[in-house]
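Comments concern the structure below.
The complex is shown incomplete by one protein chain, all other protein chains being positioned as in the whole.
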Amino acid sequence: WAEPVVCEMTGTGRRGIVFDDAPAPTLPGTAMRKVAPALPEITEHDALRHYLHLSQMTMGMMGVSLFGTCTMKYNPRIGERAALEHLRNLHPLQDASTLQGVLELYDNFSDFLCEVSGMDQFVFQAGGGADAAYTHACVTRAYHASRGELQQRDQIITTIQTHPCSPATANTAGFEVITLTLEENGYPSLEQLKSVVGPRTAALMVNNPDDMGIYNPDIKEWVRIVHEAGGLCFYDHANFNGVMSRLRARELGFDACMYMLHKTFGAPKGGGGPAVGAYGCAEHLVPFLPSPLVVKDGDSYRLDDDRPDSIGRVREFWGNAPQVLKAYAWARAMGAEGLREAADISVLSNNYMDKRLGEVRGVTRSNPDITVPRMEMTRHSVEKVTQDTGITIFEISIRMTDFGIDALWLSHEPWLVAEPFTPEAGELWSKEDIDYWIDVFEHVVTEAYENPEIVRTAPHNAPIHQLTTALDEPDQWATTWRAYQRKHVS
Amino acid sequence: WAEPVVCEMTGTGRRGIVFDDAPAPTLPGTAMRKVAPALPEITEHDALRHYLHLSQMTMGMMGVSLFGTCTMKYNPRIGERAALEHLRNLHPLQDASTLQGVLELYDNFSDFLCEVSGMDQFVFQAGGGADAAYTHACVTRAYHASRGELQQRDQIITTIQTHPCSPATANTAGFEVITLTLEENGYPSLEQLKSVVGPRTAALMVNNPDDMGIYNPDIKEWVRIVHEAGGLCFYDHANFNGVMSRLRARELGFDACMYMLHKTFGAPKGGGGPAVGAYGCAEHLVPFLPSPLVVKDGDSYRLDDDRPDSIGRVREFWGNAPQVLKAYAWARAMGAEGLREAADISVLSNNYMDKRLGEVRGVTRSNPDITVPRMEMTRHSVEKVTQDTGITIFEISIRMTDFGIDALWLSHEPWLVAEPFTPEAGELWSKEDIDYWIDVFEHVVTEAYENPEIVRTAPHNAPIHQLTTALDEPDQWATTWRAYQRKHVS
Amino acid sequence: MTKPHPWMANSGGDAKQQMLAAVGAQDVEALFVQVPADHRMQRPLDLPPQLASEVALSRHLDDLMAKNETCADNLSFLGAGAWPHYVPAICDEVVGRYEWQTSVFGAPTSDHGRNQAWFEFTSQIGALVEMDFVGLPVYSWGCAIGHSVRMASRITGRKRVLIPAIMDPERLSVLENYCAPTEMERHIEIVTVAIGADGCIDRDDLRAKADDSIAAIYFETPSYHGVIEGNPAELCQIARDAGAEAIVGVDPLSLGLLEAPGAYGATIAVGPTQPLGVHMYAGGGVGGFIASPDEEKYAREYNTLNVSISQTRQQGEFGFGLTLFHQSSYGMRDEGKDWTGNSVYLWSLANAAYMAAMGPEGFAEIGRLIMARAGSAAQAINALDGASVDLSRPIFKEFVVQFADHDVATINDALRQRGIFGGKDITGEAGITGAAALFCVTETHTPDDIDRLVTALKEVLA
Partner (left out) sequence: MTKPHPWMANSGGDAKQQMLAAVGAQDVEALFVQVPADHRMQRPLDLPPQLASEVALSRHLDDLMAKNETCADNLSFLGAGAWPHYVPAICDEVVGRYEWQTSVFGAPTSDHGRNQAWFEFTSQIGALVEMDFVGLPVYSWGCAIGHSVRMASRITGRKRVLIPAIMDPERLSVLENYCAPTEMERHIEIVTVAIGADGCIDRDDLRAKADDSIAAIYFETPSYHGVIEGNPAELCQIARDAGAEAIVGVDPLSLGLLEAPGAYGATIAVGPTQPLGVHMYAGGGVGGFIASPDEEKYAREYNTLNVSISQTRQQGEFGFGLTLFHQSSYGMRDEGKDWTGNSVYLWSLANAAYMAAMGPEGFAEIGRLIMARAGSAAQAINALDGASVDLSRPIFKEFVVQFADHDVATINDALRQRGIFGGKDITGEAGITGAAALFCVTETHTPDDIDRLVTALKEVLA
């Protein structure tokens, strides 16, 4: 479909939805709108058809998506149906007596995740993984403030391979961030950590394994060192899929951890939320958790908002309930044996990919010296392909979409590995899907060597061609139709 | 997507859905299945993705569809939501006390359609328009049988332009069918009718206007003549959209009529049902209506199955309730003023199309002598284009799908007009949509003259190419994968 | 119109004026000259107020529908033609796709996906029943029986059909309609065959009646009363020996466990499609299938539309188009031996997705589960004072409960007060003596549900 921007469709006198008539109110002229908003005037059918067309021009998981660091899972439709049907008409401020089902859900799922992590309480207020990291930064503030040490403890330690949200939320929350660099074996050494830990240390925020698929075997020692210095330890479980049911954050000593329900627990990603960063912590941090907290009193549940040490809200109300329901549904359908099987398959499939990708011309792995099997994903590189052919990983990625492969994940910044890419097979996809993915990749690399023009001019089979506007230039970007009209039309 | 046939995906050991285990029952070996059915073994995600891919390869009303005789309307999503939510878990044999909502719906909508038609009772058991015609044939049998005249009255009269379902159902029900032919003015003459009406006449089954857009002005007289001879008169309101709110079947004298709710009343077509042929009749035929009948007793409703003169069931239970709800929703949202407006726009838009199509090279209208405005559709012809270029209307139709125009409707059999096509604008589509349709048509006709090869080899922008198998040959057709394997593979 | 309507583009703006100008008409009225004045209605329609506002309409529908009580709010044991089977969420997702809901008669090239899905419906039905020719679905199981009996009559040139003396009255009524009244020349006579004490067709009676006037024998396994026919091959043999068609009605959900009709000599198989991923919808979910060997004598007699796989102009590519269209009523008109039209094609997409997700193992599993659950319910009810079930008959999904001291209406009223919809009241039906109800137990009923029913029945029967 050659689909126009909906904002062009004005001035037709058409209606997409109507309401009963009511008299115009009397208000001061200074409060009244003078010029009607420049919105589309289209029928209901036009509006629907337009957005359905746009949906068809979105690949999503209609093809094969082994999008690394995002853990592409099946998003069960049963959860979708249940959430829409049962939750859409609930108001968060209803009397608790009328919310018993959803409160029990929260309590059940907190218990479930406590068993998975070894923590003592989970909350679901954070609107995503980064929001859970932010929650941890706030909890860290509250914890140290409660001990009168907040002014002293103004540093949070993280590593260069930790997801950007950890340093960014720590910084936003007012901390100074210390970023450890990787060493030869793929992670920062104990010595490097020790050199920065001290009385100013408020917390450690890390993930493990990292996006290279490397597991830091010293992590227990890290936690001990930070604890000894009086800091808290937060485990960003972004890369949980491979270690799920094999280790528990609390048993490694961590004080808190986070799961992304829209990732590891099968809730849909929606192109970027609504999401849930399920934040869990050990008993000593529970008083600081965001409010309200779901509390079980005998056989019933209530929302406790009377918690003087709480950090309050990181977001209004108590979370993305429909996503919690969907993740709970996924988790219950998997059960203990399913989680274990999923972890096994994730790691096995990734090592299978490693094996096959290693045979593709010009492809190398991060940290080539580390020859033991990687965890659930591996960072690879086409640096050699680029050197040989001029074709970059970005171009390869775009070309792959011509074959129904969702544009692959490269790397979070900074790009420590040149021309990186990071597939993650997960437990959903069949071996045939994985083989297809690798076959396409290999095909495109071969094209890069033999017919680079076809790669360079890709996509050839997509709704549109490659963008050409310099979007970071103030006189070029336009985030609204108004801005576009002003900058580019008039 | 290059989508394989799902039946190929066997032997993988995968599961799409599982159930709790239960022991195998003890049954005689003669009753037990020996060989497991050759069905796909795929995951839930594979099954879903497969059918979503197929849905994307279906045009439906995603483009512009002015599909004649089918009255393409908006299928409001509000009706879809309400039907799924409220009706899916109802059982037709529930105690009437638990079905009050849906029974009231039936009663309300019967009243609504009675006002629209002038009839006294509507029923919704018929699973489509043809089934309503069949219902009429059955009612006709029962009516004449009740008067002891069934053996005598064994003929049903119809016209060559009436929808095939009328003669076919009449024939199926055991009647001899007499088909009147069209005369110069576009409809059979009174004389022709009179020549076949007599003591053997059981009924007249006709539509009006016909698919040419011609209204038979003698229809009241027709009804009088048939009545006088002792026959019943059935009005197939297939082409109701243009006369909606302007005339009522009962006022023209008809004993019964039929509306297709999936057509005139905005319920979705679903590629061919579930549908509803709402059958309505005057009081003297009510005793013969299919059972059960919704009856209002004071403030409550019940299903009356104790009706000795009833024809019984034409289909199990009492109709496609979700479709009735959707049609009711459409009708209530339209109201009297909306129905009138829809009829006006339908006829106006069709005459606008006539005007513009008349200016396209090589296009003629059926019955060119009839110069007065047509009703809600018109049958056109490209006979001249075919003579000039060899390109048929079928080829033009296929080429138009390259531009997002749903393959257009040609004609019911027999093709009285050569190379026919019959667009119907209806009230949904905007003037811009209609203009787009005509522009594409004109463009393709121009191609036929200037570059016929591009038309002949169309489609160029569809999921697949044109079919080549001779599907009416016994050794070629295969309506199942089993048959295909046997005939074409092994 | 007071304001433009969201469902009529040209009711807003100046489109009407532009079109009037283009056609050279003063007003819309001028376009209706064909309709004589005395045909016209003399007043506006007197209808309930327009609800163009979606919020008002939605509220109206919700308020109206809230007057129902559903089988989700209550625990229901009603079956008998519409069954409470589990509908996987993907089935709703599939049939909800706008592309499919709005499709009509597109070309094989433009509506390719739908046609392929249709073919996957027929192919998977074919795999279940082990037959090679399957038509697109008809309105219902009853209609499928009707059409197939008419097919058999045309194939054999005979005008009598044998059916079980105990048959669902809903389906029977449809069949009677399809067999035309005795007054008319082309009618088919329906003759019943006795049912034995084991709940199955009485072989002796069948043999006695299966003479050369018989177009077809029709029987069902499981039967209306849920009884599994022990040796269906024998029945089919009797039919074939008489030169008649052997038409079998089957529950597709039983076919992971029970033998396929094609494997025991049935010549036509029919059955319901609603169990395959379609909600009950107050009966609106029903549909039927017809299958047979892929022989011309059968294929040429189908009333249905039929979809065939095809090659395309592109080497190796599949397409799907209609076959034998001209023998349908669209082509035959008054020469039509039978007829078709809009049917339940959208549901066939749910059916296709359901069967694809189920696979061979899913059908086997659900068959075992239904038998186990229904069997345990039958046993527990039989153990109650005042209720009995004939446990000697192997049953699938449905079974007859006889009540000693109460009528079924009273029992069901009392159950309803407890949030339970009891079995269908079959008191007075053929083959039934005394008060009896037909209970349906499926994979949707948990052991707790059955306990709840039994406990409630115990109270009610006390």
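By letter and in written order, the chains are A, B and C; residue numbering begins at 1 in each of them.
Here, a residue touches a chain if its C-beta (ideal position, glycine included) is under 8 Å from a C-beta of that chain, and two chains touch if they have at least 3 such contacts.
All values derive from a computational prediction rather than experimental measurement.
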{"item": "Neighbouring shown chains of the undisplayed chain, as defined at the top", "value": "A, B, C"}
{"item": "Residue of C:88, C:126 or C:360 in touch with the missing chain, whole complex considered", "value": "C:88"}
{"item": "Residue touching the undisplayed chain, where the options are B:6, B:31, B:48 or B:226", "value": "B:48"}
{"item": "Of A:174, A:199 or A:390, the one touching the omitted chain in the full complex", "value": "A:174"}
{"item": "For subunit C, residues in touch with the removed chain", "value": "3, 6, 54-56, 58-59, 62, 72, 86, 88-89, 93, 96, 98, 357, 361, 443-444, 446"}
{"item": "For subunit B, residues in touch with the removed chain", "value": "12-21, 41, 43-46, 48, 52, 76-78, 80-81"}
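Heads up, the rule we're going with is that only the chains that are shown with their structure count from here on.
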{"item": "CA centroid of subunit A to CA centroid of subunit B, Å", "value": "48"}
{"item": "Whole-Å gap separating subunit B and subunit C, where each centre is the average of the chain's CA atoms", "value": "19"}
{"item": "Overlap residues in subunit A, where contacts from two or more other chains coincide", "value": "12, 14, 43-46, 48, 52, 76-77"}
{"item": "Residues of subunit C whose C-beta touches two or more other chains", "value": "2, 5, 7-9, 52, 54, 88, 90, 92-93, 98-99"}
